[in-house]
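Would you mind keeping the following structure in view while I ask a few things?
The complex appears here minus one protein chain, its other protein chains still in place.
Order of writing sets the labels: A, B and C. Residues in every chain begin at 1.
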Amino acid sequence: MYIVPLLTILAEILIYPGLMFSILFGGIIVWMYRKVRARLQGRRGPPWYQTYADIFKLLIKETIIPLRAWKAGFIAAPTISFAALFAAILLLPFFGRESALGFLGDAIVLLYLLTIPTFALTFGGMASGSPYGIVGSGREASLHVWYELPLWLSAATVFALANSISISGIVEEQALHGPFAIRLPLAFIAFLIAAQAKLAKRPFDIPHAETEIVAGPYTEYSGSLRALFELSEVFKWLAVSALATTLFLGWPLIGNTIVDALIFMVKVVFFALIFAFIDIINPRLRIEQAGWPLWKIATALALIDTIRVYVGLVI
Amino acid sequence: MEKVEGKICSIPIGPYHPALEEIAFYKVYVEGERIVDAFIKPGFSHRGIEKLAMQRSYHRNIQLFERVCGICSDAHTTAYCVAVENCLKINVPKRAQYIRVVEHEANRIHSHLLWFGVAMHAIGFDTLFMHSWAIREAIMDVVETLTGNRVNYSVNTIGGVRRDITPELAKYIEEKLKIVEKGTLYLIKTVKEDETIKARTSEVGILTKEEARKYCVVGPTARASGIDEDIRKDDPYINYEDFEFEVCIEDTCDVYGRIMVRLRETLESIKIVRQALKNMPEGRLIADLPYPFPSEDVGRVEAPRGELIYYVKSNYTNIPERVKVRTPTFVNLPATKPMLLGDKLADAPQIIISIDPCLTCNDRLVIVDLRSGCEKTVFLQDLIKGRVKL
Amino acid sequence: MGLKKCFLCSLAKWARKKSVWLYHAPAGGLCNGCDIEIAAAITPRYDVERFGILLAPSPRHADVILVAGQMTKHSKERLLRVYQQVPEPKAVVAIGSCAISGNIFTTDNYPVAGTVDQVIPVDVYVPGCPPKPEAIILGVVKAIEKLEKRTAESI
Partner (left out) sequence: MKSSIVKEALKYFVNPVTEAFPAAKPYFPKKYRGPPVYDQDKCMGCTACAHVCPADAITVIVKDGKRALEVWYGKCTFCARCEESCPVDAIHLMEEFGIPSEDKLVFKSTVTHDMVKCRLCGKPFITIKHAEWVKKNLLEKMSDVIGSEEIDFFLTVCRDCRHEIENIPGFRKLLIRVLIKGEKVWV
């Protein structure tokens, strides 16, 4: 009797929005980012299977743990990062309306889960014992301080307008009254800027700035541990793009689960391409310059919309 | 990272670092993110070129000096040939001089576009890096067709040049120059209108005019600090007095100024190449060479990185008695220290890159520095060991 | 079991072939010629990324080390350290005449510490002064073949 729901959950974890699908779809998203970047730079770009090849190759490579590193922390960091993002993906509404493990208040949990990889990365960089890793971790932490406020503010605005803290509630509200991207344009822009920083793409790729601090926290990671970080990167792309879709573009909801899931995927790709495009046409900012767009512009924009929602000006 | 004193920590940049094309070691002392002191240690690519030069004939030395630096390879051979020609009183045919000018300026265009790409890479603007290198491929084609190799031109020889420019080749060069000019104009426009590049580069790595004079910087680094100096104008060599061009000067004294100076210079170089191709005189390619006699002289050349000086002393043999090289990076490198002080750690790579450090150029000379008692380097001991063996 | 193992083996071989990260380590005395040609190989005209080849910033991520230039006494130990930092399986490609034989700088001059293959094992040699970017790409492809062979042996 209980075997059917158990199997369903297992299938959800392992196949559809879980491991298999997220790796495949996330791999395609990362490939698209790389392909678009290459094409806009005048190059041809990698073939479609590139991300999978990279990850698989790293998995079967030798893993070196440096002498200077704190071993437990060094190994734990990528694992925690991977696990948190995997859990986040299970909470995202990949069925159009509902997520795999949805419950009341899952939106808050989702945002929390997306915060954990940052801490894990900071932790891993510190544990690796290389000067570049430590500097990178410091930068990651300070960037986290910059972007977390606008991210949460814009999300809170959405929660307030939707009058719900569950993912399905937010999506349904948008399906009924139009997407929040139109109703809350300023919070939307604020969210995009903050999400760019969360993805650590240009202009905010400060934590792993190649020319300054080699690869930042990733510097000492090799082999399968690096592969876990690479997988986290894939999941991060997927999760952040899906979060943007959920919070701001949950609008066309047809009712048929398969069609809704397909529409959701198209929207995720759309957001991923926006992030990729911003990444391509910008140089990297300095760490104290990154505060300017994040704290001044994004926070102010999000705050204006929050006030609008609380005063009741939003139609 | 290690603590030095109080809040001050030291961070190593290099020797193997993705921002640096070649290997050098910078130790930057930081207080938080602000740089309070810097220590520069080149010398990793010392190859003993000057010693080798004293064992080879004049002609074989050309290929040796070409490999001092692969990026400004033409400037090095030109300077060496000019020095030897001054020394041995050789009158070079005018056509050869004009062909040299074409190559010299093609070299400058390629070097500046390359540097621009690397500088953009240092601030994380990979798209412009790729675009500038895509434009650079046009001039690389010119160089390859003209000389037969992409990097080491090997065209200059003592008393003239080894390859001719035919009319078809001139037409080909003109075509490619159009692409380069269009691309350079695009790069200038982008740099001017892009606020993020400005935010990243302006008022960074400041070297005031007084400091620039104090540190005797040369080339684009000096011109970006408002010093009007260009060997092509001040002391014309290889018939530069025939050409009209402007010396590009910026008075912003920062990295942004250095970018603009180099980009504008690229346009001037294109102008010079066009003039040279248009007014190419007829004549021989190589002058008659005399037997060597005791004499000495210098050759001064405006390399892409600044003033390059070769000193040649000859005797009755076909081997130079002494060849001494003073490269632009040798004088520009110490100036990175005042540039670095007070700036942020994040700007260190682009400040170091902004002088276009060609450490391979530099490192033949560093032996003097190392000999003055740096115990850390194995180099000195090895040198002594080598001598003992001899 | 055998079939599964075979499938994983072929997957491993495929992944090693399709994803190769390079680390560019100049071996001391160099003229930059080879280095700019390596950089040119990642730029639009040659674009090695379409073969899955990337220039990794840290030696810890690399599969193939590109060594260019003449080995000097000064940089010998540093290069050895870089080599040891690269995780297995790895391959070394010596680029240019300097790395192969010392070229014009000879191997007996006072700052020079011999050729690259006297310090670290070199798998593929790419002749040229400097080699064209195409030759560098072919050299890396050859190194990949060698990596594949090693994978086959280890399984």
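Just a few scattered comments:
Methods note: a residue touches a chain if its C-beta (ideal position, glycine included) is under 8 Å from a C-beta of that chain, and two chains touch if they have at least 3 such contacts.
Please read these numbers as outputs of a predicted model, since none were measured by experiment.
The undisplayed chain touches these shown chains across the complete complex, A, B, C. The chain not shown here is touched by just one of B:Glu50, B:Glu174 or B:Asp194, and that residue is B:Asp194.
Across B:Leu64, B:Ile139, B:Val180 or B:Ile309, the single residue that touches the chain missing here is B:Leu64.
Note on the undisplayed chain: of the listed residues C:Ala15, C:Val67 or C:Ile100, the one touching it is C:Ile100.
Counting over the whole complex, chain B has residues 56, 59-64, 67, 127-128, 131, 134, 137, 141, 144-145, 147-149, 152, 154, 162-163, 186, 189-190, 193-195 touching the chain that is not drawn.
Residues of chain C in contact with the chain left out of this view: 44-47, 50, 93-94, 97, 100-104, 106, 117, 122-129, 131-132, 134-135, 137-139, 142, 146.
By the touch rule set out above, chain A reaches the unshown chain at residues 38-44, 280-281.
The rule we apply is simple: only the chains that are shown with their structure count from here on.
The distance from the centre of chain B to the centre of chain C, with each centre set as the mean of the Cα atoms, comes to 27 Å. Each chain gets a centre from the mean of its Cα atoms; for chain A and chain B, those two points are 44 Å apart. Centroid to centroid, with C-alpha atoms defining each point, chain A and chain C lie 34 Å apart. Within chain A, contacts with two or more other chains are made by residues 41-43, 210, 214.
In chain B, the residues that touch at least two other chains are 18, 130-131, 134. Of all the residues in chain B, the ones that touch chain A in their complex are 1, 11-12, 17-19, 33, 120-128, 130-131, 134, 194, 196-197, 199-200, 344-350.
Against chain B, in their complex, chain C makes its touches with residues 25-26, 28-37, 39-40, 43-45, 57, 59, 69-70, 72-75, 77-78, 82, 103-106, 109-112, 129-130, 132.
Residue ranges on chain A touching chain B, taken from their complex, read 37, 40-43, 131, 134-135, 202-203, 205-206, 209-212, 214, 280-289.
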